[in-house]
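Missing here is one protein chain; the remaining ones are kept as they sit in the complex.
Chain nomenclature is as follows: A and B, assigned in order of appearance, with residue numbering initiated at 1 for each chain independently.
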Amino acid sequence: MTPCESLLIPDQVPVPLGNYVAVTHAGGLGFVSGQFPMRQGRLAWTGRVGETLSVSQGRQAAVMAALNALGQIRKACAHAWPRVRLLRLDGYVASAPGFTDQAGVLDGASDVLVELLCERGRHARTAFAVPQLPGDSPIELVLTFFVDP
Amino acid sequence: MTPCESLLIPDQVPVPLGNYVAVTHAGGLGFVSGQFPMRQGRLAWTGRVGETLSVSQGRQAAVMAALNALGQIRKACAHAWPRVRLLRLDGYVASAPGFTDQAGVLDGASDVLVELLCERGRHARTAFAVPQLPGDSPIELVLTFFVDP
Partner (left out) sequence: MTPCESLLIPDQVPVPLGNYVAVTHAGGLGFVSGQFPMRQGRLAWTGRVGETLSVSQGRQAAVMAALNALGQIRKACAHAWPRVRLLRLDGYVASAPGFTDQAGVLDGASDVLVELLCERGRHARTAFAVPQLPGDSPIELVLTFFVDP
């Protein structure tokens, strides 16, 4: 693990909010449950981008959710962590009516994933606007990954 | 198949509503087309949770959609059914403005999946609020699964 990874990726990751698990994997492929900008058990931000939150705050929320997602993978795949490669990021942004710069918000997440994992962090991306998210979170991120054999 | 499975998972599953198929699989991985709370060819519920439907009714709709999804897998993978393992559940809840307890609704689906398939039913989960769904359905579920070799 690089020093950056140690500093930024949290060891304490959010626990599932229902009867599901944080990460599943099979046949080399892995799925992380939807991650939110949570710290110490609660959402660090709530509300919608373009309304109660600025694009810049939305980006910060996206970074935090991305780090939580990496924390989940590292916790679930401890020994395989150096062989983890990201495949896909789905980003859902709670958006005010008419707000369409979801890409700007999600760049916060994409940048931190590529910065921390370099080539292994490159991912396909989908961006969506939703009117609201569970718990009034401004962002929800879904990561799909691969573990090289 | 256990008695519970026989009783609860429908043999008659909804047919695709367009030029697509209910289930695809390759390399061990399988995808189920979005499933709705349909019985005998029509939606058993319509409308939005937090508006025309209560959380409790939303949960019932989620259970029905989850059973349809399992029915689709069992029909498509008949002989491999005992080796099917769930990986991921994406749950979309048609939600009234301001309604944010999508997790409460989707627990209905998660609970029945784990109850019927036990360890093989444990899944990663993503929860979303959408303003409406095809046909005015209150819920749409998307299952991703793996067939152990």
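Some notes on this structure:
We adopt the following convention: a contact is a pair of C-beta atoms (placed from the backbone, for glycine too) under 8 Å apart; a residue touches a chain by one contact, two chains touch by 3 or more.
Quantities reported herein were computed from a predicted structural model and do not represent experimental measurements.
In the complete complex, the hidden chain is touched by one of B:Val23, B:Met38, B:Ala62 or B:Leu86, namely B:Val23. Seen across the whole complex, the unshown chain contacts subunit A at 27-29, 85-89, 95, 97-103, 106-107, 110-111, 114, 122-131, 144, 146, 148. By the touch rule set out above, subunit B reaches the unshown chain at residues 16-27, 29, 31-34, 90, 92, 130-136, 140, 142.
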